[in-house]
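Apart from one protein chain that is not included, each protein chain of the complex appears where it belongs.
And then subunit A:
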Amino acid sequence: MTTRMTTMRWATAFGATMVLALAGCSGGDDGGSSSDDPIVVGISLPLTGDFSEPGKGVQRGYQAWAKIVNDKGGLLGRQVELKILDDQSNADRVVSDYEQLIGQDQVDIVVGPFSTRLVVPAARVAEEYGMLFVEPAGAAKEVFEQGFKNLFYAAPAVADDHYNHLAEYILGLPAGQRPATAAYAAMDDPFAQGTAYGLKKKLEEGGVRTVVDEVYPPNTTDFSGIAAKIASSKADIVVGGSQYQDGVNLIVALQQLDYQPKLAAFSTAPTSPEFAAAIGNKTEGILAPTGYTQKAPYPSNVEFVEKYTAQFGSPPEEDEANAYTTGQVVAAAVTAVGCAEQGECQQKLVDWVRNNTVETVVGPLSWDATGKPQGAHMIQQWVGGEIQIVLPADAKETDIVYPKPAW
């Protein structure tokens, strides 16, 4: 078995080398790429299968980026052309897609697919070919534990860092006001749990005692037991590592038990457009981290929201914004380095991204050696019946309300 695998790998490697060598021979006059050749950006996306919904969102984000760049005259005077393959949400397929894009189609740039499960195998291919690999999804920590040197995650923060601004705020409160106890409930899911546990770790280090720590399976529909535990602990603050419906259910269950914490933070759910109606408008004071909001004041975001809405008829959501951000990072690198093709250029692009900060629709981004972004998510709060940015101070729309009013 092992020998067979090895043989296959050698065969693949040999094949790839041959393709590269042939391409190298034929492409002798290619090096100077005339200025009207388009810059081809290769992408494999889950346009069908399990991830087709977010996959199509990511596709729209890339399309919006290409259009906005081209309307301004392209990159380095060359038009940007997207070459998108459908990986059918399949991790095996994604590998052959990137092999094809890089080896056969000779794209100039590759950018990432959607979801952690597909980002890791795709990044491995890009790494083998020494290509810069900026990706719009894959926030789980596993992505950054693979030793990739060319990968950069184009979003403000990985799951564990989503609540960093909030942790800083809580621990910065004067001793008398600072919460003493906290209750955590998180879905058994690396992303949702990562957000809650990231905050838990920081608060525990800061002396906030954990009194409830519950993990529930993704299919849980009855939250009354968990809510009873949290309510009877009378924890000062409650933190939910939630997706959408579980967050709604948990909040309703807590309200049914008349539990009134000083602070309530839930990931994802409160930022959804249906959230307020789902919990009967009892939203006052609920906090949530958000990676992207159409209201973020960064200059390129204003342009993005306006032009995206004109192109697609509705404003962009987080998936679209993440893809657009990916495009922005690539564009910044290409413009600064002055090249966009396979070969030596790629290493220059990687080095540039590693050492620079890029202004994007989600704010300034920079990365550590593993490609993990160095930022944190903005914190939004339901104040006066609408969700508004409250942290960090330089992006806030209104002041954070603490302790929160009764819900």
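Brief remarks on what is shown
Rule of thumb we're sticking to: contacts are C-beta pairs under 8 Å (C-beta built on N, C-alpha and C of every residue); 3 or more make two chains touch, one makes a residue touch a chain; residues count from 1.
Here is the rule we go by: contacts and distances are computed from a predicted model.
Among the names given as "ABC cobalamin uptake system ATPase BtuD", "Glutamyl-tRNA(Gln) amidotransferase subunit A", "Branched-chain amino acid ABC transporter permease" or "Multisubunit sodium/proton antiporter, MrpB subunit", UniProt records the absent chain under the name "Branched-chain amino acid ABC transporter permease". Interface note: of A:K141, A:K229 or A:K295, the residue touching the hidden chain in the full complex is A:K229. Here one chain is not drawn; of A:A91, A:L171, A:A278 or A:V302, the residue touching it is A:A278. From the options A:Q245, A:S300, A:T370 or A:Q388, the residue with contact to the unseen chain in the full assembly is A:Q245. Of the listed residues A:S96, A:T116, A:T210 or A:Q255, the one in contact with the hidden chain in the full complex is A:Q255. Interface residues of subunit A facing the missing partner chain: 188, 214-217, 219-222, 224-226, 228-229, 231-234, 244-245, 248-249, 252-253, 255-258, 277-280, 282.
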